[in-house]
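The complex appears here without one of its protein chains, the remainder shown in place.
For subunit A:
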Amino acid sequence: MEYIVETKKLTKRFGKEYAVADLEMKIPRGEIYGFLGPNGAGKTTTIRMLLGLMKPTAGSVQVFGKDLRKDRINILNKVGSLVENPSYYPHLTANENLEALRKIYGVPKTRIAEVLEIVRLSDVGNKKVKGFSLGMKQRLGIAASLLNSPELLILDEPTNGLDPSGIIEIRNLIKRLPKEYGMTILISSHLLSEIDQIATTVGIVSKGKMIFQDSIETMRLYSKQKLVLKVNDSEKAWRSLIAKGIKAELEEGIISLFEQSDKGVAMAVRSLVQDGYSIYRVEEEKRSLEDTFLQMTAEEKVL
């Protein structure tokens, strides 16, 4: 598989604290990579190292198959980024802000109107950014990151501080980019629900270590649903199910079935009814990704 970003044993130490430790990140081409982790897990530090803003204490970063240390300028030519809070020049208008960056990229002037159109800021292009709302500033930051039509877009918490409609708008925009422009996207967040809805690959970081990295489907497997039954005499009912060869588990008076097909569930229920048990509830219990995420990061804390 072709990786757009690949880090090897990436480490960053601040004094005695390891902000990032032996991190191996692999982002395949054309994916939306959701970079998840609780606050202070080392997401922003990692992103800063990917952009060459910080020098790693140890380890290496390869972007587009090139070493970041050697080819930093060539690499950054094809990378767009928005790190943490959006940076802007408040005394300049949106157009001028983009113009200051455009001059450095050396892309055509028409690109400014294009990116403003993408983030729907065309009608405030001539207003000073000082007066913008946080959402507008955030969108201006995204516009700036798209200015050079990057192949890799790095967005650090892009929906921070946005209202629900703004979040949806940004989400739809991010979903569109890989298809329409062939971009690969790295998006970090501490909110799993955010990543769940857009990412195709997920990396979970906790205390500076990568604790999970795979496709979102694989992650969903961890959060399988269960079917639970509440009956009057659960212990006996459970035994009768087991006796009939139906796999089930008993926990605190609640029976959970492994069999999840409609047929299997029907059979289990029928057998219980025929044996004279009263069934109070048949419920589907979905273990959310949120739980999985919390569990994964909590396990780390114990260590």
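Please note the rule applied: a contact is a pair of C-beta atoms (placed from the backbone, for glycine too) under 8 Å apart; a residue touches a chain by one contact, two chains touch by 3 or more; residues count from 1.
We take it that contacts and distances are computed from a predicted model.
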item	value
Name per UniProt, for the chain absent here [options: "ABC transporter permease", "RNA polymerase sigma factor", "Cytochrome c554 and c-prime" or "Regulator of SigK"]	"ABC transporter permease"
Touch with the omitted chain, as defined above, among A:G37, A:P86 or A:P178	A:P86
Which of A:K55, A:R69 or A:K109 contacts the chain that the document leaves out	A:K55
For subunit A, the residues touching the chain missing from this view	48, 51-55, 72-74, 76-77, 79, 81, 83-92, 96, 99-101, 103-106, 144
